[in-house]
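Complex shown without one protein chain; remaining protein chains in place.
To keep things simple, chains are lettered A, B and C as they appear, and every chain counts its residues starting from 1.
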Amino acid sequence: MSISTEGVAEVVEERADVDRTDESSGPEVGKARRRKEDQRLITGRTRWTDNLQLPGMLHVATVRSPYAHATITGMDTTAATSSPGVVAVLTGQDVKDSQGSLPCAWPITEDQKAPPHPAIAVDRVAFSGEVVAVVVARTAAAARDGAELVDVDYDELPAALDLRESAADTTLAHPDLGTNRSAHWVFDSAEAGTGEDVEAAIAQAREDGVLIEREYRQQRLIPSFMEPRSVVVDPTGEQFTMWSATQVPHILRLMLALTLDVPESKVRVIAPDVGGGFGGKLQVTPEEVITFLAARHTGKPCKWTETRSESLLSAHHGRDQWQKLTLAATKDGTVTGLKVELLADMGAYLGLVTPGVPILGAFMFNAIYKFPAYRFECTNVFTNKTWTDAYRGAGRPEATFAIERLMDELAAELGRDPLEVREQNWIRHEEFPFTSVCGLEYDSGNYEAATARAKELFGYDELRAEQARRRESNDRVQLGLGVSTFTEMCGLAPSRVLGSLSYGAGGWEHASVRMLPSGKVEVITGSSAHGQGHETAWSQIVADQLGVPFEDVEVLHGDTQISHKGLDTYGSRSLVVGGQAVVKAAQKVIEKARPLAAHVLEANMDDLEFSSGTFTVKGAGEGQEGVSITELALKTFAAHDLPDGMEPSLDADATFDPVNFSFPHGTHLCAMEVDTETGESRMRSYVAVDDIGNVVNPLIVEGQVHGGLVQGIAQALWEEAVYDEQGTLVSGSFVDYTLPTTADTISFVTDRTVSPSTSNDLGAKGVGEAGCIASTPAVVNAIVDALRPLGIHDVTMPCTPERVWRTIQDSGSGGGATLPDAQPHFDEGAPNQDQPADAGQEGGQA
Amino acid sequence: MQLEHSFVVPADPDTTWALLTDLKTVGGCFPGATVTEADAETFAGNVKVKLGPIAVTYEGTGRFVERDDEAHRAVIDGTGKGLRGLGNAGAQVTMQLVPDGPGTRVDVLTELNITGKPAQFGRGVMQSVSDKLLGQFVGCVENKLAAGDGTP
Amino acid sequence: MIPAQFDYVAPATVEEALALLAEHGDEAKVMAGGQSLLPVLRMRLNAPGVVVDISRIEELRSITDDGDAIRIGAGATYQDVLDSDLVREHLTLLHQAVAEVADPQIRHRGTVCGALAHADPAGDVGAPALALDAQMVIRGSEGERTVPGSEFFVDLFETAVGEGELLTAVVIPKHTGWGSHYEKFVRVSHQWAIVGVAVTVRVEGGTIAEAKVGLTNMGSTPLRAPAVEAALVGQPASEEAIGAICAQVGEGTDPPSDLNGQADYRRHVAGVLTRRAVLAAAGA
């Protein structure tokens, strides 16, 4: 096969391994700066919320429902109240008039149904793990002891647990709603005027083309940030101060004010060091509200810190979708349309952005391909399980998985190389900017270049040859090669786009840059980091903008009293939106300094140029002294001799609202060895070539890619939140919710191509979710590729050894045992006769 | 989870039925169980499940939800509340007696639901634990019938 | 995460420990390294009145050469076993299996005897102990008795150690010069075995002269596979010769069905692992 390599030379950088160049010279942006954050983190001088000890602080422990669905018929708190050290016990009845309802900021349709969402259940619980009471005590141990003495009587109700059955309303998760269907949302390219009619494309393909019909399951995952959630609320003084392990201090502050009827100005939220989030801390949680209520009730500072098992049970989950897909193509492999029908499990309640997660994927199923017809339809369904919400990628991994699996299936159907079929359909380099079938304008990209580079690093052709040898020799361990040529949309988001999608807030970000009299610079960002390295990257940006040393820039964030405005960190938006706001603020500072510089240099403002931190008069030549911005900072502080009308300060605020998303992309190639005897799959090699536009810090970028890869690989191979038939989460600890370890993973080969974004001045695109979005289909494609000679077309995730083994067994025996959930869960429509959606369902490929 | 047991006792169905429907005797057969009160239709008590590292106590009640003295078929519902906030346990036990030569075959079908911590942290062990405990229960009943004690 | 209240005592001698067990009866839990007990206490799946910490009993710490056997005291940690030349040389199988237990931090604290007394069928030391014909030394107020592995493991989490008794040591006959291999099957590293197979063989002139096979997590206790052992004797150490024999290893077992595998899958995998372990042990 051939992949066009046109334009490759211009965009391929050197191997993007850690740049060891001198840190003292050249522009900061692009340098592999070691992180400023690390010193405190590697020496244990950290500021986690749970570290806080305030005088008189009380501790909160929760009592949670063991039932998935039940009415609360009685609650006896006498023993708990009299337990040593217990100060108060709060039940739903106690707080029902003050706790409000937890917010959902994204009503995707006007008629969206949602139950009230209490922080403490009042008379009914809707999932196992829902809080029914809390005990406040003088020590954490006393609180836990007291919590165990709260005696609750329940009447168990039938629980809605299976997504497909729940969609059919067989059992109601919330009887008062009368249905489990929360909302139904459609995008149709013909109706939207952005493309053609997908039914026509499907009819045409049925007639004389190729139809690929599949059902894929996106299992339920748990974000599993390493720092368990923790909240401290101090009610003393004039305001409530909340420390929380949150990704979204600003959103949290507003929502607390709206939920608890307290003036926003009386609430200060601080996100100190936060130990990871991955979307899991993009939430306004019951426990934050509860800790607030406990502090208000007792008048004392209160702390709640969860255990890991509590976290797995009650922090929101992610994914959990069933996808029914129909891909239409011509016989020569040109894709003509795609229809997506989706069921999305909301769990028991709607969280902050729960309903919108599938919508974030709706615009990405077409991915890098330029087919003309597309329809997306999703039904959001309530079940009696932990609520779902954003998890790394939120909607986009699901979409990418579907299309990248389908492209492999199309190639297999046609007997062609999967990369070749992709190239036939993808947007060519010269076609950017490109308006997709969803109406989005892709800013830039070069799929040819990334793919060529990835193939080279991977040794694609050699591995294909080895695969052929193993197939021929009927090796017990088969080799499979998996491809994922992904794109995603970052930089959430243009506010008007969010508005058109009924999201409750905007997508801008805020920054301030302040020159201090000493010449140091303070940068305040609304983008609150939890591991992303903003302190380092923002310093690099500002150092270049203002021409000051990297070390002289201090980045402050995560405290609503310091960073008074912001929309926080999620959706790979920090750099492309928040970073751009920093650029704008720095530029404003320079412009603010210009009149003073002109005054000092006794020149006309228009004759000044600013470079490397110094204003000079244009054309003044060598030896002509300029004035540095740090000198000007001191002059504004003294304010002895300022131009008329100039404020005595050198600082500026800026708010950036992006005009478009950015669209990073990349080609990931994965080789998996599948032991056909045991079903065990082992990764042999993985190459990721990402194009995320311009890079501020390659070290940080690589780290983001590595981490994302393993999370995506973990979805393919290991992780799944499993409920038993009672609705108890049985993968409820790290014993059974299996995160991979060092010994389960490999070292990756990463590289980049660079197609600068046109959506922001930095030319950056966002990288936080890329690895996680790309890797899941790459791994599953590889496993299926290894097993395809056995007549296997799919393995349900996670591809556990047992599941792979059973798929192999079923493919050979034409039936037999199948795992629960390994079967398609849609009843309408039959799978294509030639290509059963699941080998385990139809078998008979032997 | 569903657990099935079947055993044959050297007693006729009527004798066997009389013992099996004596809730005090039958309840006392559950490993670690103490029946604190019992009448013809209901019983109350506690069960201390002690197994290696695990020791959990459930307090609960049980009653006949179905009892057919003619057909020798009964359904007993039991629910227990775990102490120390351990979640709850519920069991629905269906007993069916069938003549088997001179003796009686007893088929016991148990639908056991364990919620909360033991299920959440189980590593799947609760299934094995339950199976074992029910096995002991059945063994005890079997012994009582074989020995002819406990017969009213 | 915070255990319920309990009292703590750390006796200095076995006699003191036995006296404490006699005094507290049902309310007492014995702790050596605590690596299995403490998670249970943190979850409050148990709330003993008193924890008897035997790790400070000096006489239990040692690993000694008893002539034909190696004696591993109840205080000896996994790491002590890994560091022991005696174990490495004479009980290679145990050495290999202990290296697979959990992770280094756990191995630094946890003890072999503690794991045996815990009797988790998914633990990694039960199967090799059985396969190596280990004898468990149990001390009570009546004195000391020795129980073979086959009688030691009674049922799920249940051993021959009675109330008021203490497992003080395990004595394992030397298997010097035997080939051995422990094959552990997990989904992610450092977790409990889905299935494990412990094999030690004596090969003479390319033929298996003696074979011992132990199984992890294939029933309510660690198991021995005598039928497979017998069938292996006299076979050449080749896949063709032993493949079908090893595939039978799961017959008659009653392994659990859980998140990580249904019983039939475990039986199948046990067969595959047994073949691999035998071949590896035989150096084939």
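Operating definition for what follows: contacts are C-beta pairs under 8 Å (C-beta built on N, C-alpha and C of every residue); 3 or more make two chains touch, one makes a residue touch a chain.
Keep this in mind: contacts and distances are computed from a predicted model.
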item: Among "Carbon-monoxide dehydrogenase small subunit", "Dihydroxyacetone kinase subunit L", "Methyl-viologen-reducing hydrogenase, delta subunit" or "NADH-quinone oxidoreductase subunit H", the UniProt name of the subunit that does not appear here; value: "Carbon-monoxide dehydrogenase small subunit"
item: Partners of the unshown chain among those that are drawn; value: A, C
item: Selected from C:51, C:156 or C:170 as touching the chain missing from the view; value: C:51
item: Residue, one of C:79, C:180 or C:260, that touches the chain absent here; value: C:79
item: Residue of A:126, A:141, A:407 or A:537 touching the missing chain in the full complex; value: A:141
item: Touch list for chain C against the chain that is not drawn; value: 1-8, 10, 34-35, 38-39, 41-43, 51, 53, 55, 79, 102-106, 108-109, 189-190
item: Those residues of chain A which, in the complete complex, touch the missing chain; value: 18, 34-35, 37-39, 41-46, 48, 50-51, 53, 141, 224-228, 273-276, 278, 307-309, 530-533, 699-700, 702-704, 706-711, 733-735, 739, 741-743, 745, 747-748, 771
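Simple rule for what comes next: only the chains that are shown with their structure count from here on.
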item: For chain B paired with chain C, centre-to-centre distance based on mean C-alpha positions, whole Å; value: 33
item: Of all residues in chain B, the ones touching two or more other chains; value: 84-85, 117, 121, 123-124
item: Residue list for chain A, restricted to those that touch at least two other chains; value: 148, 309, 730, 735-736
item: Residue numbers on chain A that touch chain B, as the complex places them; value: 63, 66-67, 128, 147-148, 150-151, 154, 156, 309, 313, 724-726, 728-730, 732-733, 735-736
item: Touch list for chain C against partner chain A, complex; value: 1-2, 4-5, 43-44, 185, 187-192, 194, 259-262, 264-265, 268-269, 272-273
item: Contact set on chain C toward chain B in their complex; value: 4, 29, 36-37, 40, 43-48, 118-120, 122, 155-158, 192, 220, 256-260
